[in-house]
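One structure is given below, encoded as C-alpha cells.
As you look at this complex, bear in mind that one protein chain is not there, while each of the others sits in place.
Read from first to last, the chains carry the letters A and B; within each, the first residue is number 1.
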Amino acid sequence: MSKKTHVQTEINGEGIEFLCEPRQSLLEVLRDELHLTGAKEGCNNGNCGACTVLMGDRIVNSCIVLGVEAEGEKIETIEGIATSEGLHPIQQKFLEHAALQCGICTPGFIVSSKALLEQNPTPSEEDVRFWLAGNLCRCTGYHKIVEAVMDAAKALNTEVADNA
Amino acid sequence: MALVSVPSLMQDLTAGQDQVNIEGETIREIILNFDKVFPGVKDRLCDGDRIKPFIAVYIGSELSQAGMRELVSPDSEIHFVPAISGG
Partner (left out) sequence: MPEDKEFKVIGTRPIRHDGIDKVTGRAAYGADIHFPDMLHGKVLRSPYAHARIKSIDISKASSHPAVKCIITSDDLPLVEDTITELGETVINLKYLSDNILASDKALYKGHPVAAVAATDPYAAEEAINMIEVDYEILEPVLDVRQAMEPDAPVLHESLKTESMGKGEDQSQNVASHSQRKHGDLEAGFAAADIIVERDFSTATIHQGYIETHNATAQYNEDGELTVWCSTQGAFGVRDQLSKILKMPVSKIKVVPMEIGGGFGGKVQVYIKPIAALLAMKTRKPVKMTMTRTEVFEGTGPAPGSYIRVKLGADKTGKITAAEAHLIFEAGAYPGSAVGAGSLCIFAPYKIDNLQIDGYDVVLNKPKSSAYRAPGAPNACFASECVIDEICQKLDMDPIKFRLINGAKEGDRRCDGPIYPKIGYLETVEAAQQHGHYAESIDKTPNGKLRGRGVASGFWMNGGGRSSVTINVNADGRINLIEGSTDIGGTRASIAMQAAEVLGLSSEDIMPAVVDTDSVGYTGVTGGSRTTFATGIAAINAAENIRAQMIGVVANHWELKPSDVKFKDGTFLAQKNGEELQMTFKEVAAVAGGPLVGSVTASPGGAGNGFATHIVDLEVDSETGKVDILRYTAIQDVGRAIHPSYAEGQVEGGVAQGVGWALSEGYLYNDEGHMTNASFLDYRMPTSYDLPSIETVLVEVPNPGHPYGVRGAGEVPLVPPLAAIANAVSRAIGVRMTELPMSPDRVLEAMGSI
C-alpha cells in the first residue's frame, strides 16, 4: 500500500485537511474520503464534466486533477453553492426551467454555469452553448439548461442593479 | 363466431387461409377449436396450457392481458402477433 500524503486545503469556505494516496484523483478524495458526493463520475477521463468543481478561479474536471494538487487551493463544489440565504439563482432557474431530468449532470452544469456568469455576466446563447460544451447531458437536449442559464444571468444582473 | 387472423408464418397449417371463423368464448376455447380444424395450431401457439411467451394476443385493438382465460365475444377479431417490449 502506498504512503498517504497530507493535504491542507479549503473546501466550500472551510479549512480541510485530508490524507490521500498520490494516485487518488480529487474526485475520489471528495467522494470517497470526504463523502462530498455531489460531484459525480461519468467518465473519469475528463470528457463529461459531471465531476466539475472550481479550484481557485478555474473550473476543473476533478477526475483528472490529483487530490494532492488541492494543497493550498480553494475548492468550491456543488455542496457550497447554496447558502444559508437559500438557493443560488442558477439553482433556482434550473428548477423553474425544468433544466434537469435525471439530474446526474446537474451539479457539473451548475458549477460551470456559475463560473461562466462570474466571468461574463451577459453571455449570448452562443456563449453559453460554447462554454457548457465540456458538460455532457444525455437527457435534456440542453435546450432548457441554456434557457435556465440565460435567465439566471438576467436574475443576477437585476440583483446587482437592485443592490447598486 | 370470432374472426381469427392467421399469422402468415402459420398459414402453412391452414393451406394459405389468412382468416378463419372459430367458435369459442375464451382464447383457450378458440385455440382448441382452431386446432380441431387445423391440427398443429395449438402446438405452435402454446406451451402446454399457456400462450407461448413470444406471442401476444390482441382482441380488436386491445392487447390481452389474461392469456388463455381472456374472454372473446362472437364479433371479436383475434390476432396472434409477435410480442415486443419497450425501453
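One rule holds for everything that comes next: a contact is a pair of C-beta atoms (placed from the backbone, for glycine too) under 8 Å apart; a residue touches a chain by one contact, two chains touch by 3 or more.
The shown structure was predicted, so the numbers you read here are calculated from the model rather than taken from an experiment.
Engineer: Quick one: which of A:Gly13, A:Gly56, A:Gly72 or A:Gly103 touches the chain that's been left out?
Structural biologist: The missing chain is touched by A:Gly103.
Engineer: Of the residues A:Ala39, A:Ile75 or A:Leu156, which one touches the chain left out of the display?
Structural biologist: A:Ala39
Engineer: Could I get the residues of chain A that touch the absent chain, sorted low to high?
Structural biologist: So the residues of chain A touching the missing chain come out as 21, 23, 31-32, 35-45, 47-48, 50, 77-79, 81-82, 87, 91, 94-98, 100-107, 110, 125, 128-130, 132-147.
Engineer: For chain B, which residues reach the chain that was dropped from this view?
Structural biologist: For chain B, the residues touching the absent chain are 5, 7-10, 12, 18, 43-45, 52-55, 58, 60-63, 65, 77, 79, 81-87.
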